[in-house]
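And now, chain A:
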Amino acid sequence: MLEIRELNKVYRGSGRLVEAIGSVTFDVAAGELVCVVGPSGCGKTTLLRCVAGLLPAGGGEVRVAGEPVTGPPPRMAVVFQEYGRSLFPWMTVRQNVELPLKEKRLPRARRAELVAGSLAAVGLSDAADAHPWQLSGGMQQRVAIARAVAYEPEVLLMDEPFAAVDAQTRADLEDLILRLWRDLEVTALFVTHDIDEAVYLGQRVIVLSSSPTGVMADIKIDLPRDRDQLATRSLPLFGELRGQVYRWIQQARGAR
Partner candidate 1 sequence: GGTEPGTRAAGTDKVNAGVIAIVDTAPIHLGKAKGFFTEQGIDLTITPVQGGAASISGAVGGQFQFAFANTTSLLTARQQGLDVKVVANGVSSTGQQGKDFSAVLVEPGSPIRSPKDLAGRKISVNQLKNIGDTTVRASVRKAGGDPGGIEFVELPFPDAPAALKSGQVDAIWVVEPFVSQAISQGARPVAWNFADAAPDLTVAMYFTTSRTDPDLTRRFTAAMRRSLEYADGHPDEVREILKTYTKISPEVIAKIYLPKWPVEVNKASVQTIADLARADGVLKDRIDVSTLVP
Partner candidate 2 sequence: MRRDPLYGLAGLAGLLALVEAVPRLGLVDERFLPPATRILGTLAAELGTARLWIALAETLRGWALGLALAFCAAVVAGVVIGTVPGLRALTGSTVEFLRPIPSVALVPLATLLFGASLGSTLLLVVYASFWQVLIQVLYGVAAVDPVAHETARAYGLSAWSRIRHLVWPTALPYVMTGLRLAAAVAFILAVTAELVIGSPGLGAEIQVAQSSGAVPTVYALIVVAGAVGIAVNAAVRLLERRVLAWHPAVRSEVAA
């Protein structure tokens, strides 16, 4: 579904020249959920923006469903790291979630159903008529997630989507994403800083090294497809994979 080939990206401007991505190559099969981890500032957001077609790649190629990416591909949803700024302050929570659905020309009833469903799933049914700036940070982030969920995308890109929510809510949201992924067979690329989360969610975990950014490791997560917060996390394999990822990340940072 996603093919990333020798992707390279250099930011230039005002005298600063930063090679955000050296050369990154990996694939994501259709219906796969891949987590990306890596040190802060190593280029994860940049990678996601290139895949989303929001940023032209400097070198190499990105393909989504076989097509080279030149602009945002259809049926793709993104949860941005800057969740606060990605919500439109002039719209209520409901309107924010509904907007992309209107764009998809869904009938009104279906839209209402999707919006209500996704807001309930992130625990924000009460706040549907509030404006984003009336919400706490975690609530804003959940609105952004609800918007992506309601959109029923084929490809889902998420950039540290649970950074601002408490542990319990985070667990709930993780299960929401897993459910979505299983039910709709979404292809997902998930950036996180939480190693446990990466192992719990992913079928694969990709570890990026810091500058010059490359793929440090591509770890297959052989956990059963159906996961459970308590059971899965207490599996010995889970602990082992966790340790494996941790060591790679240590190495990735060391490479700095």
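Please note the rule applied: contacts are C-beta pairs under 8 Å (C-beta built on N, C-alpha and C of every residue); 3 or more make two chains touch, one makes a residue touch a chain; residues count from 1.
For anyone wondering why these and not others, all candidates are chains of the complex that A comes from, given by their letters.
Keep in mind that this is a model prediction, so the values were computed, not measured.
Contact annotation for this complex: of the listed candidates 1 or 2, chain A touches only 2.
Contacts from chain A toward candidate 2 in the complex involve residues 49, 52-54, 71-72, 74-78, 80, 82, 85-91, 99-100, 102-104, 131, 133, 147, 151, 157.
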